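This is the structure I want to talk about, given as structure tokens.
Note that this complex is displayed minus one protein chain, with the remaining chains in position.
Should a chain be cited, it is by its letter among A, B and C, assigned in written order, with residues numbered from 1 in that chain.
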Amino acid sequence: MQSAQASFENIRKDFPILERTVRENKTLVYLDNASTTQKPNQVIDAINDYYRNHNANIHRAVYALAEEATELYEKSRDKVANFINVKNRVEVIFVRGTTEAINLVAYAWGRDNLKEDDIIVTTEYEHHSNIVPWQLLTREKGAKLEYIGMNDNGELNLDDLDKYLATGKVKLVTFSLVSNVLGTISDAETIISKCKAAGVLTLVDGAQAVPHMKVDVEKLGCDFFAFSGHKMLGPTGIGILWVRKSILETMNPFHGGGDMIREVHKYETTWNDLPYKFEAGTPNIADVVGLGAAIDYLSNIGMDVIRQHEIDLTSYALDKLSQVKGLRIYGTKDISKRGGVISFNFADVHPHDVAQIIDEEGIAIRSGHHCAQVLMERLNVAATSRASFYIYNTKEEIDALINSLNKVARIFKL
Amino acid sequence: MQSAQASFENIRKDFPILERTVRENKTLVYLDNASTTQKPNQVIDAINDYYRNHNANIHRAVYALAEEATELYEKSRDKVANFINVKNRVEVIFVRGTTEAINLVAYAWGRDNLKEDDIIVTTEYEHHSNIVPWQLLTREKGAKLEYIGMNDNGELNLDDLDKYLATGKVKLVTFSLVSNVLGTISDAETIISKCKAAGVLTLVDGAQAVPHMKVDVEKLGCDFFAFSGHKMLGPTGIGILWVRKSILETMNPFHGGGDMIREVHKYETTWNDLPYKFEAGTPNIADVVGLGAAIDYLSNIGMDVIRQHEIDLTSYALDKLSQVKGLRIYGTKDISKRGGVISFNFADVHPHDVAQIIDEEGIAIRSGHHCAQVLMERLNVAATSRASFYIYNTKEEIDALINSLNKVARIFKL
Amino acid sequence: MSNADIYHEMIIDYSRNPINYGKIEDHDVTFHDSNPLCGDSIDIDMKIDDNKVSDIKFHGKGCAICMACSSVLTEIAKGKNIDEVRNISKTDVLGELGLENLQAVRIKCALLSLKVLKSALYSYLGKHLDDSQDVDKLKEEAANLY
Partner (left out) sequence: MSNADIYHEMIIDYSRNPINYGKIEDHDVTFHDSNPLCGDSIDIDMKIDDNKVSDIKFHGKGCAICMACSSVLTEIAKGKNIDEVRNISKTDVLGELGLENLQAVRIKCALLSLKVLKSALYSYLGKHLDDSQDVDKLKEEAANLY
């Protein structure tokens, strides 16, 4: 414990932004990690080094720089494969982020595999990026979008899943492994085994899971898996779609363009091998390299150590927040079922006002609907405040958050 | 002239990679700028600074970092608008690159506006990214893709355009402003005015134009315009789609997800204002900021000065290359109709072998089909070698290229 | 602008006890809009008699700033004729509450109800007048408010 604690203190030194002051000379307390994380020097330096020493377009040229750039790019693919235990590297596709990953599946798999009256099942606590693409697709196809409901503890009602699966019309079940608002860790094992038994494919939105705990897609057994680099110390503009090869091989391309083709003729074209068939155009090479550095950084610490650190912080924060009079916390208190995300409301004060008042103390939390308006409706709230933690956060920062809430209470005469 | 020359020498100091040696201690001579350009310190530093001081997710949060990040992001949109003379900033959409831009149009405009037997017209010298998306779309719709042919000088046969327009079935004419293989500058004025007269929309692929000459989309008068940041000193992973507002307003969204919505309900959703409706998910914030720095850098030099520098280099190179025995240059020799791109073949030596042999001398050129296989078929060659210039290139580097070709001649006993 | 300045008594009071809060069942025009980024959402109902806003109410969900500004705005608009209402500006609303220097994200909270009011007006004028140019101008104006 001691030494783990000590090493987490060293970690902060790797993040230059944490030395910043904001507003009136207040130390930055960054607690919006579910939205995006800060970047360590190692990641910033990898991007730097790429541009200063190796930058070239990849795959096609024979000269030295192109060879180096291609190698760096493809090495990152291996790192990703290894990080989430993908056996076949060609199943790893680089995209902009989780949103593009899910849209790619909706277009390149969904349009060929969904027909009238088919059903896609999602959940009430999904991020908009795991709802809207399916609304667009089901509308186009005359198919239906259904929702697995949630109990008041923020856990999915798997009876709903059974009910939809029983119709025999479900083509895909899609859910987030960890909710970005409630922190709920979905019971993926049960969901996926039910779907497998019914012969239904599954997509897992891993945006809030991969950065925070060990994820093994082989073990999960899903068919599609999506996550974003910027939420795991990596740069903006890069994310991953993993698709099981047997499915990926049946999919038509999404974007047309350079690199995804084998032979282009005026009126017909053949496709490149996997994964290139799905990586049209010049990719975001520098940020793929940056993501590789982020994965190295996380692996060096160890995902289990990171998860334990977040459990410590989250338990501490849940405990402290519960003691604040008038403060309501959403979701389960069972820490084994919850990631490092805490949504709350403070008396009758709107979350925007909370966030703005504590921002003046240097504390950055998110307020609003968190791209989860369906969940807001379910919770019957307009918005929540949300604090979310990562490897560089400390108990002192949680104390600072609690302190700042006193100011809110004072201003709003709570 | 003297002072312009001097300032171009200073420019090289801004590009750290140009100090590199490659292979056996050879100075790098980077002549593959049509593929991607190198980055000045100013761009690398802007990305650095973003991550070290301002990184946060944009648009949604009230805290200080989010405010700064949003401002930096939106300022880059203004810079882009200003750079290509867009009057209404909401018409500027950030995408990954030219390829994504064109695919966005094919999906979000094309699928709603193309029907059976309609025609889309492209040209024989397009990049795959301006061919394959239209093949996919026309196949889906039972529509046709037709090609404007090219004369042996590498100029488009506008009679072909007249012929297709006369059918009354053309919905879109799409062409690159500058060919990435031949360097031909298309006669955009004539093409667009013919299309306007026929009530047909136009898409201009500006990937090889915007980095090299002043482009004014207002004056051009096209309806869609696409280009890539990485070909104009900017980072990888960022590009621009511009769409005339009256058309953009009629378009359905492309990707569904965060930021592009107004209100999400379980079964229906309304869309955000332009341009956000077309920017789903966390965008590539850092690289948008980096692109802004690239635009500042180019604007400081001045696009007319850059064009003149490339004219000087290209004339010099055309002259020198014509003197190499057995070397064949493709495309026009009229420098006023040509950008800084020269494709050639050297006797019976395959371009790959040329590129590999001169790579050993540190000289980086591209060989292959340059993502333009339709053009290769038209030229009746398997591949070409291509040298392409940018602001940091010098006449000495062209001399080095010419010298290295002697080695090719020696090895292949020409 | 520090929070001490923003969150003064009046804002807190209005947020808890908004003025003109509610619905008008027999309204002549109603309009709904929301802020896509934060989820604030406002409806405005108006009765219009003799070219005058004879009654106006709002309802919806929003932060203290949104609620206070909606209260103040509806108070300003009530009883005014249509031309006067058209001319209500940002600064009229922000000034009333001392919020002139609000940061960009929060400006959207403060001015959402003004946007809804202008939109309500063009929807009314669109139905009752045929000076479509005027209506377009108003539409543009509402769209470019922030």
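Just so we're on the same page, a residue touches a chain if its C-beta (ideal position, glycine included) is under 8 Å from a C-beta of that chain, and two chains touch if they have at least 3 such contacts.
What you see is a predicted model, and the numbers here were worked out from it, not measured in a lab.
Participant: Determine which of the presented chains are touched by the chain that is not presented, and list them.
Facilitator: A, B
Participant: Using the touch definition from the top, which of B:87, B:325 or B:413 touches the missing chain?
Facilitator: B:413
Participant: Tell me which of A:11, A:43 or A:61 is the one touching the absent chain.
Facilitator: Of all options in A:11, A:43 or A:61, contact with the hidden chain holds for A:61.
Participant: Check the options B:187, B:360 or B:399 and report the residue that touches the missing chain.
Facilitator: B:360
Participant: Considering the whole complex, which of B:111, B:194, B:266 or B:352 touches the chain not shown?
Facilitator: B:352
Participant: Give the residue, chosen from A:261, A:313, A:327 or A:408, that touches the chain omitted from the document.
Facilitator: Per the contact definition at the top, the residue touching the missing chain is A:261.
Participant: Taking the full complex into account, what residues of chain A touch the chain not shown?
Facilitator: 59-62, 66-67, 70-71, 259, 261-263, 272-273, 276
Participant: Just the residue numbers, please: which parts of chain B touch the chain that's not shown?
Facilitator: Considering the whole complex, chain B reaches the absent chain at 24, 348-353, 356-357, 360, 367-369, 373, 376, 382-383, 411-413.
Methods note: only the chains that are shown with their structure count from here on.
Participant: Rounded to a whole Å, what is the gap between the Cα centroids of chain A and chain C?
Facilitator: Comparing mean C-alpha positions, chain C is 37 Å from chain A.
Participant: Mark out which residues of chain C touch at least two other chains, giving numbers and ranges.
Facilitator: Correct list: 37-38, 41, 106.
Participant: For chain A, write out the residues touching at least two other chains, lowest number first.
Facilitator: In chain A, residues 352, 356, 367-368, 373 touch at least two other chains, as defined above.
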